[in-house]
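Mind looking over this structure? Questions follow.
Every protein chain except one is present and positioned as in the full complex.
Here is chain A:
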Amino acid sequence: MESSPTEAEGPTPRGVLRKTGVYGTPVSCVSFPHPDVLLYSLGAFLERTSTYRASGDGLTATPTPISSRHLVFPNGNTIHGIRYPHSDPNRLPTNSPPPANDGFDATVEVTVTGPEKAKKYALVFGSRHLALVQNVWGSPDHPVMETLSIRVGNVGSAHAIPPSTVWTLSDWIWDCRLQSTSDPRTDTVVVGLAHNNVEVWTLRRSPEGDTSVGGILSRTAQLRGVTRCITYCMDLGRDGYVATGTVRNEIVVWNQPTIHAQNTATDKFGADGHVSGEIVVVPEQARLRGHQGVIHGVKFNSDCRYLASTSDDRSVRLWKRPAGPEHAESGSLNGTNSWSLVWTGWGHTARTWKVAFVEAHNLVISTAEDGTARVWNLWSGDCRAVLRGHGASQNVWGIDVCGDWAVTGGNDGRVATYHIPSSLVAMWKHNEKGTEECVQSWQGTFPIPDDRILSTTGKTSLAQEKGAQIVKKKKKKIVHQILVGMGLVESSSTYMESPRIVVSTRAGSLLSLNLSTGSWITQEPWWNSSLLECNNIDAMDACCMAIHPSTGLIAIGTHRGDVVVLLDWDVDQRRRIVWAGNELKSVQKLEWKTSNTLVAFHVDALRWWQLPDSCDTEQFMDESLMTCKVLVPGTKALVLCCALNQKGKLAVVGDTRGNIALFDLNGSVGVDGSMAPRCVLPRAHRKEHVNVLLWISETKVLSGGNDGCLHECEVLDLCRLRSLYSFAVAAYTGIDRIWTMSRVCGSSRFAIAGYRGNEYVAIDTKGGYELFRADTGGRQRAALFSLGVPDRDGSRCANPILTVATSRKDGCNDVTINMRNGRWRGGSYGVGLHNETIFDAAFFPIGTTTSVFGLLTGSEDCTARISLWERGSLVSSIKLPCQESGVRAVCSSTFDVRHGTFLAVAGSQMALQFYHVRNEASEPPKPQNLTITSLGRGWQREKASMDHRINTVTSVPLHAAGDERRHLVLTGDSNGDCVLYHVGEALQTIHSGVLFFREARPVLSSKMCVLGSHVLVLVGTTEGTISFHSVLYGTNIDWSTVQRQNPDEVVQCHTMGTNTIDVCIMESAESEHTILVCSGGDDQSVACFKLHAKLCGSDLNLSIQKMQIVREASRSAVKGIAWLDQSHFASTGYDQKICVWKYTLGSIAKKCSLHVDIGDVNCLAHFQLQSTECTLGIAGAGIELITFNLCAL
């Protein structure tokens, strides 16, 4: 039965398997050679993008950066670094300012124009390999990057190896340095290797026009540190400085100033092109002790006076070389020339990875596993900023700095940039702006002036004394200063020069804090005795306030339902308009929608005050011009928020119990003048508060709530609301603001703000770039978040300010202001996928063309995503609602693209969720036109334990009676249970499953296929078996007969774990079918066989033929397998290889293979592009796409 050992693998035919791209995998290196050009790597691909800065500024820029991609290592190898030529330190003008970054003089390069710049080349390294890439910066006339071929050794030498684009060294490379020499065509390449060795090579680039070879390399020296062990990082500094970190928590520094000495005289080279001679052992200059864990990163500053390091101990440390002779002779390891610790920076909450110097600002910047980068003062080690360009729970590795800018790379495949000076935070000090350091953010606490009224008779006292006396220290109950509300008045307001925070109190005062001077102004009180006399309103009745930021209109609501409107800084100081509450209850909240629309939230109803458009603020005071609508949702909950659509016809209202009510404002009004909703969408945010609603189109509404979720619903005909999806936004415990960041080509980008525990955080929802963060000290505290004045291009969140009120022990209050000045400058590039390993993936069609397709992925990070691919490139990715724990399996099935695709997502704790995704009308499909609908969840009675999880899910489309499209879904779980579900595309309910069969061991894989009126079910277990069952469905499944005791057939394919199964129907006639089955096991084998299914009565008789097993098919567990056509299948697994096999009766032969760059390979998804071409998606720590071309085989 077993076939002979794998046939010798011939040379891989060219073009059969072609690497197309790597996505969503950890960004293994980032490089910022120029503020306009950004380079980063995903697997073996080098990605280049122009920055937003090149076309605009920061996040708000509308033009999309131009990007391109280059495969540096065609056989696969993750890139770990990019290095540019350093100018020869000896040739630097003596009185030039210190180079901007690491000796690489960016300012000189900026002036280089056209072809010269286009010629820029760089050294790219990864694992043991190096490549020379030309034109890395790109330019309009030379847009593409190319790898030069290199010959090692001299021409004509007997041992010369043919030129190659990849040059391989004897050990792992931690760092490289490309040093220019006086000869413009010759560079010295210094390579730092993992066992504390350094090699020096000379690279002579070929003259222009020599196309045969790009350069010739020869090794000129081999140096070795004294300490012999494996190291975890290395940095090669100027003048031959070498620093390396060990697992014993030490940093070893050594120095060989002659490293860069040119040695180009050819007569010294031996026959193999290497300078013969001894390996030089270089003594140590210092051993830096202090870290309490493995050293992960070391970095010298440009003149090697400082060394920064990172470690497992979560700290960042700065070390200093004492002043002394500039080039200490090697070997001078004595007391006077030893390095010392300057400071230790604590604050990262997980392992720290890499560091870089921001030389222009005397700062150090570090990255860590906690998802942040921190900026430290070079002299003091104070933390100056925490940069969060990546979503929460991310891992951030790479860092590079270019002048004022820094870039970091995350583990979801995205990079983020930061303008460093504008991200620094300071404590508020008056006139801080005058200092040299350009501080853009500050925090300050300001005590609110005491306006309490001293009284002995309690609240009935109406005394209104300005600047009330301080409470005497008598033994009596403290009178508290009670705040009614806070609001921001912008500087554009005609009355004042600078922005102010206005606070109103129940003593009737209006107090405002000038944000430029930090001083308080006591304004004319909002309350006066005439309010009591004419309207019977006491200052103590006030309970909420809203201020319109530019007009300065103030509205104050009372317990009795009245609203008082006045003008901030009213010249005539008298006018108050009162809208009586009538029979409506207390006003909980007030909100200015526009300068002529005010919404008052009464307990169970809201009033919508509207002034005709042309009216100005003066006329606002004229009640006769007002129209008022009363909306009553009738949901038995407090109303919290509302939004009106663009045409002004429809309004949505959210309440404290998670409901969203829809009102047709043109609809009929009840006898009491109130309106009832046309429909209510219950529990859109479970039973939690709906805090914010936003119309994102004429028919779609986005909402945020205290369940930490964003929810989208759609208005259908007849004023119905349908829930589309809801997902939890990373780590949010409550979302209470949503706004549009920018509109690019008709699609909008949203930003949200809300609480993450006690912190108030604003993020851009695309990629989770953090815009603002401040600690509120507790959610119970009154907090006001203002976006500030919109920029000219309409983008928002220019000057976010968070104001938090806290009560003091003496009964008064403080306000703490957290503020950013000026535009946030930074950006996010690339499309992110998952934060953790992807367990399963399934392609599905979206449009009628195959150039666009969708991919459903499920990951350990508890989410499933739908991503959209256009011509082999990832264009966008949408997150589906979060699961409680990891997603283990996904599947898709499609009847016909026009009807959309059915999706299932399953995972830990037996979670099972069904969706339907459809492309609304557009061709080619656009992400914003995808409609994703939840079809509810699957439910199974038994749940054995918390670890009971679904390992596999598979589905097939089954036409049921009439028009209804239904799918048969099978899940296999860790208890060995196989459960069947029958799910319709139209139904949104809970689907209960039927326990179909129980295996003795956990189920790992499954597959189904439709054979006439039967469905054939294949199930693989940890034991290495595949069992077969057939289910008769005819027009419908008879669930009463579906349960099985024994499988129809069982085969032992593997000695351990059947990880993956695929089937291919060869022939299918009325009563006879032939299918091909292939499977991959944890025992490193692949198996393949033919199966005949013959109809006997209502049963399918199965017979297995020609079982073939390749025992050593892989060097590791096989995790994914897929049929490419009727005789070829592909397999992949932990060995990071994709292999194509040919199955003929009697043998399985390996045809070709290719290395895969992503790690943790968990599955293989397959999508047919044309009859002879398909895309293979390999998922694990990211996604790698490989194109298979049958014709080339």
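What we mean here is this: a residue touches a chain if its C-beta (ideal position, glycine included) is under 8 Å from a C-beta of that chain, and two chains touch if they have at least 3 such contacts; residues count from 1.
Assume contacts and distances are computed from a predicted model.
A.B. asks: Consult the UniProt record of the chain that does not appear here and report its protein name from "Rab GDP dissociation inhibitor", "Putative tRNA (cytidine(32)/guanosine(34)-2'-O)-methyltransferase", "Cytochrome P450 27C1" or "UBC core domain-containing protein".
C.D. replies: UniProt lists the chain left out of the view as "Putative tRNA (cytidine(32)/guanosine(34)-2'-O)-methyltransferase".
A.B. asks: Which residue, A:163, A:257 or A:293, contacts the hidden chain when the whole complex is considered?
C.D. replies: A:293
A.B. asks: Looking at A:1064, A:1117 or A:1185, which makes contact with the chain not pictured?
C.D. replies: A:1117
A.B. asks: Check each of A:68, A:170, A:1043 or A:1126 against the chain that is not shown and name the one that touches it.
C.D. replies: Selected residue, touching the omitted chain: A:170.
A.B. asks: Looking at the full complex, which residue from A:480, A:722 or A:948 touches the chain that isn't shown here?
C.D. replies: Answering carefully, the residue with contact to the hidden chain is A:948.
A.B. asks: So that we can see where the missing chain sits, which residues of chain A does it touch?
C.D. replies: Residues touching the hidden chain, for chain A, are 6, 26, 28, 77-78, 80, 126-127, 170, 172, 194-195, 227-230, 232, 246-249, 292-294, 296, 311-315, 346-349, 351, 353, 369, 395, 397, 411, 777, 944-949, 951, 974-976, 1001-1002, 1004, 1022, 1024, 1055-1057, 1059, 1082-1085, 1111-1112, 1115-1117, 1134-1137, 1155, 1158-1160, 1162, 1181.
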